[in-house]
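== subunit A ==
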Amino acid sequence: MDILKIFLYLLVYPGLLFLFVYSTFVEWIDRKLYAKFQNRMGPMYTGSHGILQPIADFVKLMAKEDIVPDKADKKLFNAVPILALTSVLTAGLLLPVWHFSDAFQSATSFQGDLIVIAYLLALPSFAYFLAGWASASMYSAIGGVRVLTLLFAYEVPMFLAILSPAVMAGSWRMAEIAAYYQANPWYLLINVFAFAVAVVALQAKLERVPFDIPHAETEVVGGAFTEYSGRKLAMFRLLADIQMVVGAGMIAALFLGGFPGGLIPGFIWFVVKTLIVVFILAAMRSVTARLRIDQMVSFSWKWLAPLALLQLVIVIFLKGYLQ
Partner candidate 1 sequence: MTFEEIKKILEDNLKGKIKELINPFPRRMTLWVDKADALETCKVLKEKAGFYHLSTITGRDTGDKLEALYHFAQNGMSLTLRLQTDKSNPTLSTTIAVYPGAIFYEREVHDLVGINFEGHPDMRPLVLPEDWPQGVYPLRKDWHYNREKGAIE
Partner candidate 2 sequence: MALEKLVKWSRVSSPWLLHFNSGACNGCDIETLAALMPRFDLERFGVLLKSTPRHADVLVCTGAVTRQQAARLKRIYEQMAEPKFVVAVGACACSGNVFRGCYSVLEGVDQVIPVNAYIPGCAAKPDAIIDGVAKLLGALKNG
C-alpha cells in the first residue's frame, strides 16, 4: 500500500502530472490577470476562455524544429534544460501537500527539507547561466551573467525570509512548520515582513517584471534563451511555470499555514493558497516597470535583506517572550 502511495505521490499528486497540469493553469491565470490589468482580454479561444493556451504553446514548441547553433557547446546546450526541469520537479515533490504524521518521515518529508527545496529552487538559475554560456551568443552570455548577478541579490533575502517561520516553529521540516501554524494561526501575522520579502524574492527568482533583467526583450532580445528553440524552449517555459507553482507552494506552506486536512481538503487549500501568491505576483508584474540590474542589487541589499533580518530579530525575541 505504501509503495502504491509513493508512486501516486511521485507521478500523480503532487508529482509530474499534477505539476504539469497545474502549472499550465497557473500560467493561464497569470496571463489573464496581466491582460485584465492592461484592459485587454487575454487568450480567449483556445479552450474555454483560453484555458488550454499554455498547453497549446507547450505542444507547439515540442513539435517545432530544434535548432542547435553551430558554435554552441552541444552537450551542455542539450543537457541544461533537462537538468533544470528535473531540479524543480524534485523540489515539487518536497511540498507537504499530503497529510504527514510527524512520526512518518518518508523520502519526501524529512527534517531539513526546507533547506533542500530552497537549494533545488536555486538550481535553475545556474542552469540558465550555463544555458546562456553554452549558446555562444552575445545576448545569451549577457543574459546568463545577469542571471548570476541577480542570484546574489535575491538569494540571501530569500533564505533569511524563510528562516523566520522556521525559527518560530522550531523546525526545519515544512510539514512541521505548517502544523505549528495550523495549531497557532495568529502567529502567522508575526511573519508578515518575511512574507513580503519572500514574495518579492520569488518574483526575482522567477525573473518576471520588474526583475526580468536577464531576458529583457528590449535589451538582450531573449536573454539566456535567445538561441533556444523548439522543445528545449518548451522545457524552459514549463520549468518557469513549475518553479512558480513550487515557489508559491513553498511560501504558502511557510507563511500561509500549509495545506491541512488530508488529501482532498489539502488539495483545495493548496490551490487556493498558491493562487493567492500567484495573484500577488501577477499584480506586481502589471504595475511595475523593469529595474536596472544595479538598482535591483542595491534594492535587495538595502531593503530586502535588512527587512528580513529585522523580521528574524523580531521572531527571536518573540519566541523568547512566548516561552
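As a selection rule, all candidates are chains of the complex that A comes from, given by their letters.
Here is the rule we use: a residue touches a chain if its C-beta (ideal position, glycine included) is under 8 Å from a C-beta of that chain, and two chains touch if they have at least 3 such contacts; residues count from 1.
Here the structure is a predicted model, which means the values were calculated and not measured.
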*Okay, in this complex, which of 1 or 2 is up against subunit A?*
2
*If you look only at subunit A, which of its residues touch candidate 2 in the complex?*
31, 35, 38-46, 50, 52-53, 55-60, 63-67, 217-218, 221-222, 225-230, 233
